[in-house]
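Every protein chain but one is kept in place in this view of the complex.
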């Protein structure tokens, strides 16, 4: 293995002080900067089955629901509304997912909204001469879809989704992720700060010791990183000779994704799209990790696998090999993320030195520090 | 149904800002104003079976016990003491209810008090020349009983119980609540602020949508409210034709309460006695909700049903119809209280407009706002 050497980091390239992982005020600030001002990935369009289907989401102290509209003459769309009635604040969606029959009605006093969020029914408000329905639409958040990923932005100002994604759509075009379908998923509760999970995702220096099975499939010094960009970072690794994809035994049970260039059939691309979507593109499937920060030391993470619908339609299709391999690997990662959170939370903790192989982490930390300035 | 129209509210009649439901400092202030200075309903006299029976209660950061005294030549009485020994502060009652045999003795070092709270035994304190038993009586709180409801007041100053109750005893005299006996009860833990429960209790605008069964028994626009009074608010609703009482099927399995006027046999009266007793008087039974605020978003509520002892003595007496109807209705209410707390707690929440049918809520909110000034 001829790994490309990386330039040394400055002698000051140390990990972050503990407060970045333990201070509730800094956590809150990161929610502001990354989760309230940026576009956040909140789900997949295909989860919204038909006109009126909804998904509810808790995001950084807000509660939202996403509703799909399918109207003649219009492209199917998704809208994001704050999950509260304009009358007395009652949450409109009590469940995680469901379906609205034609309109959105509050259970409490039957205030009713259409799928554009306009108030169309408000019983007994006709006795209030000053009241006008048009003054009380649902509170809306910006929503958009990229290759099947639903994004919302809690801020009404700032960049568009396209601006934030930058050249990610170009980079991932060959995988046609919008055509893929979710084949499987696992939700994990991790006792670690959200940044530790992104850092864990962004280096494979830990692979030989922590992931012996993964390390047999791809050498940890293979591949290259891109420099950190304003809204993402990532790179690629090469599959070992004789390995067809990342699965329990390295064999590939599915056709490669259609149209993939030969070199992309021998690589895995991993990109962290700030703030919360981690994409791992494999020759025959795409894996995502979606992060939901709950507290300084608690992150909910949804891991999902996407396959080509032609493969999923084949008799005997199964995601079991991929799920088993990654669930094992994920749990190894969350274990060390938990240990890192524990050690960093100890009073005795002090920052330690990064190696040149942890260049992306050091860059990411600078990016985080800048957000607190 | 010819509902009496209500005068419109002012254009500023909006619900309260979120902080009233989410701010721990404001919650603490409400404990002070409403639960530490006012008389609070803490139980029923009939629960204290005989001389020496006690009930322990947690109230607004204090722990109290109520003890019954039955002495020759004196009316039976209830006393309220703080649940702590004057020696080393040990709680005297470990259980929720029980019986003292003749005196109140601390488990730890056997300091002993009589039922007036006087210290009558303090082992080994005779070696302390400065010590005088009369300086260390149990700490007492004011206690009183109205129609079987035990009230305590944590403040030694302020109005008497009679002053706080105002004309409630007169209003409820026809139901002779002091003669009724508890037939059944359910305790609920509700994920909502205590005020949301009082607001839910104080309007029936939500009945058609939320309570279809209840709405068949009494039209939601029937009845009248009284204006808010300094210590209570409430009104009445009319039973529909063919409905005898509020039960699963609207039939009444018991005689009406003795002495009730014909028009009161066709009505349900509901009054919120601040801060924590909600009374619903029906033709054949009385229901109470007693509220115990635990946190900004958590209230414990005890719902109980009281019947006439003659009915309870009859073979085949059952509270099942009433319990089933109200448990269903209660759970519908706690569901929307939970949804309201959730929506109001979201960062995006903003106050919304009240309808004229929510006049009592608007008045109650002004009363709450005044308490914070």
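In this document, chain identifiers A and B correspond to the written order of the chains, with residue numbering beginning at 1 in each.
We take it that a contact is a pair of C-beta atoms (placed from the backbone, for glycine too) under 8 Å apart; a residue touches a chain by one contact, two chains touch by 3 or more.
Model, not experiment: these values are computed from the prediction.
Enquirer: Per the definition of touch given earlier, which of B:25, B:110 or B:320 contacts the omitted chain?
Expert: The single option touching the absent chain is B:110.
Enquirer: Looking at A:6, A:97, A:176 or A:229, which residue reaches the missing chain?
Expert: Touching the chain that is not displayed is residue A:6.
Enquirer: For chain B, which residues lie in contact with the unshown chain of the complex?
Expert: 60-63, 82-92, 94, 105, 107-110, 122-125, 127-131, 136, 139
Enquirer: Footprint of the hidden chain on chain A, which residues?
Expert: Residue positions of chain A that touch the missing chain: 5-6, 8-9, 11, 13, 15, 18, 205-206, 208-210, 335-336, 339-340, 342-344, 346-353, 355-357.
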